[in-house]
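All protein chains of the complex are present and in place, except for one that has been dropped.
Presenting subunit A:
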């Protein structure tokens, strides 16, 4: 009984955890804790959460398979879509609040500044992943091509880190931390997939 109740709470709990960073921004907004420069703060915060959720989706696959937490797989799609949501909100704040939809200025920014170019490309690559995550679309795709497409998330995570790395002024410690996280996740995945048969046979 207790177990059934816990299972019933699991999904809303995951949902709440994914939404928490966004709700926190609203809470800070209503209590004027978004610093003296709210646009900059919200832009950075949303971008960071986009990157964090990208790392989480990568971690979910690994943990589900190799840390014996298969139930995590139920939430991989949801976490991935939240990553997309945070990145999309980050982009919206960039376009609307940081640049007031000044398209000439935004176009110049994309053309001139590598970190903006990379960020935009990463977002563009996320779109097909978000679209093909819908169950109906996934069913129509060959599993092999779906998996191949979704491996793009590693490329996107690397681009996300590069975007972050190139924008900081002097203190590269935080971008380095995310570079290390993505490298570890990618490395673990490569090591794991180098011996897939053995692992599956053992399991």
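Methods note: a contact is a pair of C-beta atoms (placed from the backbone, for glycine too) under 8 Å apart; a residue touches a chain by one contact, two chains touch by 3 or more; residues count from 1.
We take it that contacts and distances are computed from a predicted model.
One subunit of the complex is not drawn; among "Branched-chain amino acid ABC transporter permease", "TusA-related sulfurtransferase", "Ion-translocating oxidoreductase complex subunit C" or "Protein-methionine-sulfoxide reductase catalytic subunit MsrP", its UniProt record names it "Protein-methionine-sulfoxide reductase catalytic subunit MsrP". Although one chain is not drawn, the whole complex shows that of A:11, A:35, A:92 or A:193 it is A:35 that touches it. Mapped onto subunit A, contacts with the missing chain fall at residues 29-32, 35-37, 39-40, 97, 100, 105, 108-109, 112-113, 115, 166-167, 169-171, 173.
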